[in-house]
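Below are the structure tokens for one structure; questions will follow.
Every protein chain but one is kept in place in this view of the complex.
This part shows subunit A:
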Amino acid sequence: MTLFQARNARLALFAAAAMLGLSACGGAGTGNAPSPAGGKQQANAGANAMQDRSYKSDAEKLFVEKCAMCHRDFGMGTVVLARRVEKGQEWLEKRTDLQADFIKTAARAGIGNMPRITRSDVSDAQLDAIAAYLEKAGRK
């Protein structure tokens, strides 16, 4: 089991009104510092599922606001894409093969398990900006 799977195994305890725990076979470190109160410090279930929500540009900010919940760490899209694409390419921001038109079509028409994104949720202008960001992000 990979570290990623091990963390997900714990996170799965939270799945669909479920909670998920860190499996013994993963032994994933949680990054927790020793407790100030002493005593044994254990990994919490699903620890470190908090994704990076940072951004450096307006376009990246839009991506974080509208897409990152599924397409950064521990997002549904990242987890599902990891089963389908070359390793490392499950993160849209690392993809080298994305075309803006494809991104826009996928968002509006839905793809696989991804539901369609309405124009109220993400306007055409916002989607243009996100698509332009993703087209370049992985090729830097």
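Following the convention adopted for this analysis, contacts are C-beta pairs under 8 Å (C-beta built on N, C-alpha and C of every residue); 3 or more make two chains touch, one makes a residue touch a chain; residues count from 1.
Here is the rule we use: contacts and distances are computed from a predicted model.
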| item | value |
| --- | --- |
| Protein name as given in UniProt for the chain not displayed, "2-oxoacid:acceptor oxidoreductase subunit alpha", "Hydrogenase accessory protein HypB", "4-cresol dehydrogenase (Hydroxylating)" or "Cell division protein FtsX" | "4-cresol dehydrogenase (Hydroxylating)" |
| Residue among A:Glu86, A:Asp101 or A:Asp121 that touches the chain left out of view | A:Asp121 |
| Contacts of subunit A with the absent chain, listed as residue ranges | 1, 5, 8-25, 30-33, 35-37, 39-50, 53, 64-65, 68-70, 74-77, 79-80, 83, 108-110, 112-113, 115-121 |
